[in-house]
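With one protein chain removed, the remaining protein chains of the complex are shown where they sit.
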Amino acid sequence: MRVDARANDELRPIHITPGFIPHANGSALIEFGSTKVICTATVEERVPPFLKGTGKGWLTGEYAMIPASTNIRKPRESSKGKVEGRTHEIQRLIGRSLRSIINLDEIGERTIWIDCDVIQADGGTRTASITGGFIALIHCINWMIKQGMIEKSPVHSYVAAISVGIYDGQAVLDLCFEEDSNAQVDMNLVMTDTGEFIEIQGTGEESSFSMEELKQMMQIGQAGIKTIISMQKDSLGGLTELVAGDAR
Amino acid sequence: MRVDARANDELRPIHITPGFIPHANGSALIEFGSTKVICTATVEERVPPFLKGTGKGWLTGEYAMIPASTNIRKPRESSKGKVEGRTHEIQRLIGRSLRSIINLDEIGERTIWIDCDVIQADGGTRTASITGGFIALIHCINWMIKQGMIEKSPVHSYVAAISVGIYDGQAVLDLCFEEDSNAQVDMNLVMTDTGEFIEIQGTGEESSFSMEELKQMMQIGQAGIKTIISMQKDSLGGLTELVAGDAR
Amino acid sequence: MRVDARANDELRPIHITPGFIPHANGSALIEFGSTKVICTATVEERVPPFLKGTGKGWLTGEYAMIPASTNIRKPRESSKGKVEGRTHEIQRLIGRSLRSIINLDEIGERTIWIDCDVIQADGGTRTASITGGFIALIHCINWMIKQGMIEKSPVHSYVAAISVGIYDGQAVLDLCFEEDSNAQVDMNLVMTDTGEFIEIQGTGEESSFSMEELKQMMQIGQAGIKTIISMQKDSLGGLTELVAGDAR
Amino acid sequence: MRVDARANDELRPIHITPGFIPHANGSALIEFGSTKVICTATVEERVPPFLKGTGKGWLTGEYAMIPASTNIRKPRESSKGKVEGRTHEIQRLIGRSLRSIINLDEIGERTIWIDCDVIQADGGTRTASITGGFIALIHCINWMIKQGMIEKSPVHSYVAAISVGIYDGQAVLDLCFEEDSNAQVDMNLVMTDTGEFIEIQGTGEESSFSMEELKQMMQIGQAGIKTIISMQKDSLGGLTELVAGDAR
Amino acid sequence: MRVDARANDELRPIHITPGFIPHANGSALIEFGSTKVICTATVEERVPPFLKGTGKGWLTGEYAMIPASTNIRKPRESSKGKVEGRTHEIQRLIGRSLRSIINLDEIGERTIWIDCDVIQADGGTRTASITGGFIALIHCINWMIKQGMIEKSPVHSYVAAISVGIYDGQAVLDLCFEEDSNAQVDMNLVMTDTGEFIEIQGTGEESSFSMEELKQMMQIGQAGIKTIISMQKDSLGGLTELVAGDAR
Partner (left out) sequence: MRVDARANDELRPIHITPGFIPHANGSALIEFGSTKVICTATVEERVPPFLKGTGKGWLTGEYAMIPASTNIRKPRESSKGKVEGRTHEIQRLIGRSLRSIINLDEIGERTIWIDCDVIQADGGTRTASITGGFIALIHCINWMIKQGMIEKSPVHSYVAAISVGIYDGQAVLDLCFEEDSNAQVDMNLVMTDTGEFIEIQGTGEESSFSMEELKQMMQIGQAGIKTIISMQKDSLGGLTELVAGDAR
């Protein structure tokens, strides 16, 4: 029996509120149970030095937690004057995941910033960030088309992410904080709507896991991703036509 | 005629949503028109070095803006590795304002952190932070009493803040970003429910102002504060009894 | 009776030594009692990024204290690797105050740096910095004219600053450190020779103050400013003709 | 045909030189083809704050590259004043991997530092670091026993790591830099001698991969790990008895 | 002929103003021609971690330049967020030089800070800092005795420093900035009143020098030091009895 009485392969209630930050070029509040992340997408008219003059664009992710998002107040990284290793790791994951489903040759020399600000954390903040960041991105693409920056959407697939793990010897889906803290194995899956992997990161938390356990986790993870992507589609409504894969 | 058709002494619509971050010891979302700030209050069981062993507590404020809160994306201070002068100035103001209405001798050797995270900025974020920070503080005091940390509330007055300015030669209340950018004078008032001043900061933005203009600004500012404090009371409901002054 | 036996509305002895740092483009040592600040003005042939190509100039202030300036040695901010909030606040105030009395359109794409280095601190260092920074600025303007950088002075008014406060229930002028540490209210006034305000910053140090107290402080503050500006004029001698307002 | 004419499932020549840094408590130079990493293990008589007083020890990893290790000189992170995200990610991986095969309850309140300094980089530096870090660790354990710090080895398994990828549509083992830069998928496997996973990190480099491709990569990866662990055993000689699992 | 018409072995005019910063425990303004340095000595009631519990004291030096001290404004190290290599080098030299003439076992677990703030720079700031730092130190020792912290002076010798160099093929004493910038060799000598060396640092500025040139520089340097130490004695007046060597 899980701490919140869910079945092993059951997701927490998921809510997506698009347009949560009207000033942003694209935005969404995403909730997985008590985990809440504000995701925004913003266009900047320049690219990092290594892309200058190439005509190609860039997409990058940033991630932060407000101090009261965790049970024990988390000091601000700005006050400490440096960004933690964990934050770097998550930011890099968000960036790689969303870059994999967009053709950056088609957006001109611009950077799309995906900012994920966790306002309440109860496990799975990085996967919620990727899932909600995708929604903010599509709204941003819509805005770019309206602004005349681009003519058609450069996004070719859906992307969503979920955590899986081994808890009490059993594969479980979408771990909350309490489960996550006690899991033997913690794994994050990032996948597309065609069932392809973008990223897979599994770690035996100071322990190890077998091939059989890996298979079980992937199985419930794939099913979870499928459900989440259908929720993304519902949330996007008419904007689904901005995902090329959707016409497949 | 003001840019949003308000009268010179008219506040923007104000909304207070207490308990916006359930994990925090106290919290509120405060909105002044399009300006939205998440305010939280968190108790930490230790004090800064200068108070160790004194039996006295501390209250401090922190302030940040999410990158998409402004029209042009604002780079994170954590990524830049340092906190800007403006942020320092605002944080110090929030801390001083809220320390002035609480008896810190009565909370034991604890620190109350008031975190103000701006999720959308349209002028007046520092005054909204103080006003909303007060609500978060009272909810936090309520939680501390329930936890048995303290027996009665150490808060002795209400505190609220508002901006006033001289725009087009006229004194105006609660400036939005567009007004603020073009005002000749920008002034922030922090006041108690008894009409006392806690802080007054007026600056001729690369210009100057007369005693007469100062008086006009203070007049509409005082009236504005009065209205805001009555909204704080409405929002607090039964918790108003935690403000000693309320029994006066 | 004040700690140094002054009347409530009496300034400490003020001394201005122009040209204290001959290498600087403009300089002055300013003393308010035991408070001593070296103020220099230096011209740099470039502007911050936001002004590039506009033809407009900039003026900015920096402030520091030598370690032995205070009773307890104050660690260097360079050694700590970061600038404190208080320093940021003061630097911003110095910059705003002096920008308000100069027409920056007339100096070309140059930056004037006003550096204020406190060599002994006994209260009122920020107001002494503004007052002495003005003298350094006028000497710098004189140097710029001699160098042929500009033809006429872009300075249109005098500016001076002073602290006032409520101490033992009475409004007092020009607080020394001991008074400042125990004052109920601390206020800084920055004003021009025409009696206009440039900046007003009053704070109830963890307490509050009434409209009546505010009026009393402003009254003795205005008189103090008037005296200080006449000392600035004496110190400037023939250079007073570089302040346009002086011809009024 | 691979760029260095290897078979798809063929490792580069691997050399392990234990005791490369005699001053360290344990050390090894590990080479995978042109990739060369100095790994050292050092004991420190204290633990991070969260372990103080628990009687439990800690193990942590650090990673750096000398500037000339890459084709284009890599600026030092010390000169830049901050540690890059990639470095953080690798350091965390090294630490987690080696913590998973040691019982930290048995080493007392001490920290074992595993330092991995890349002196030449040609792909696979993080997996080489883990593999070589294990050798340095065992030598360090041997030294701790000789010093009388511990009585028996707390290490219960071997751990080794290798990279796999999809290159030109085919699964390949142990990618060199040129392959790594052009691979569609890049995956790192960290495994024990009993065939269990400690960590699996696969990323479609701005692309995606199928379940079938995942299986192929894992198959050649597992075989590669097996070979590497037999090399670790050869290198350790009589010290293999310090790995409890070796008695299985 | 030297740029300022001095003889090759002639010092610039030297002025020492003891007690320049009355708040400091010891202080002096020292001038070598246009070079002016404020030196202060301050006692702190604690020692660095490596001396805790040893009963021994410490002495350390810090050095900074105010921005307008040089012809081109020198940005503050606090604003840049880091201390330059040159500053580190000078600070370490000041500390070593003054530690060599004091018995730190005799001051208890205290740190004496020697702060050297250059307010105008025209070559030789580091040697002026050491020479003036010594005066501040003796005044500080006098203060410590008066405070009852120590019974007798722990200082056993005088120390002074001077620069020498090879300019236009000739050995010259006490180089001003213009000479220093064009010298083939630049050397700093730190010596005691008994003619012993404490530090000798000579550098061929991107060139080299012979044994013969070295001898010439040392000869005029030794004579210069002798003169400077007699000036230190004059400046100290009755305090010379605090230097044990003076009784020799």
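Letters are used for the chains, namely A, B, C, D and E, taken in the order the chains are written, and counting of residues starts over at 1 for each.
The rule is short, and it goes like this: a residue touches a chain if its C-beta (ideal position, glycine included) is under 8 Å from a C-beta of that chain, and two chains touch if they have at least 3 such contacts.
Bear in mind the structure is a predicted one, so any value in this text is a computation, not a measurement.
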Message: According to the contact rule at the top, which chains on display are touched by the left-out chain?
response: D, E
Task: Consider the whole complex, including the chain that is not shown, and state which of D:Asn8, D:Gln120 or D:Gln184 touches that chain.
output: D:Gln120
- line: Cross-chain touch to the chain not pictured, restricted to E:Pro13, E:Pro48, E:Gly85 or E:Gly169, is E:Gly85
Message: Touch as defined at the start, partner being the missing chain; which of E:Thr54, E:Asn71 or E:Ser210 qualifies?
response: E:Ser210
- request: Out of D:Asp9, D:Glu62 or D:Glu178, point to the residue that touches the absent chain in the complete complex.
  value: D:Glu62
Query: Please identify, in ascending order, the residues of chain E that touch the omitted chain?
result: 82-86, 88-89, 91-92, 96, 99-100, 157, 191-192, 194-211, 214, 218
Positions on chain D contacted by the hidden chain, ascending: 21-25, 27, 34, 38, 40, 42, 44, 62, 64, 66-71, 73, 76-79, 81-83, 87, 113, 115, 117, 119-122
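Keep in mind that, in the parts below, only the chains that are shown with their structure count from here on.
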- line: Fit chain D to chain E (C-alpha, same chain sequence): the rotation, rounded to steps of 5 degrees, is 120
Statement: Outermost chain relative to chain E, judged by CA means, is A
- request: Could you please state the distance in Å, as a whole number, between where the Cα atoms of chain A are centred and where those of chain D are centred?
  value: 29
Message: Suppose each chain is reduced to the average of its Cα coordinates; what separation in Å results between chain A and chain B?
response: 33
Task: Could you tell me which residues belong to chain B and also touch two or more other chains?
output: 81-83
- line: Touching pairs here come out as A-B, A-D, B-C, C-E
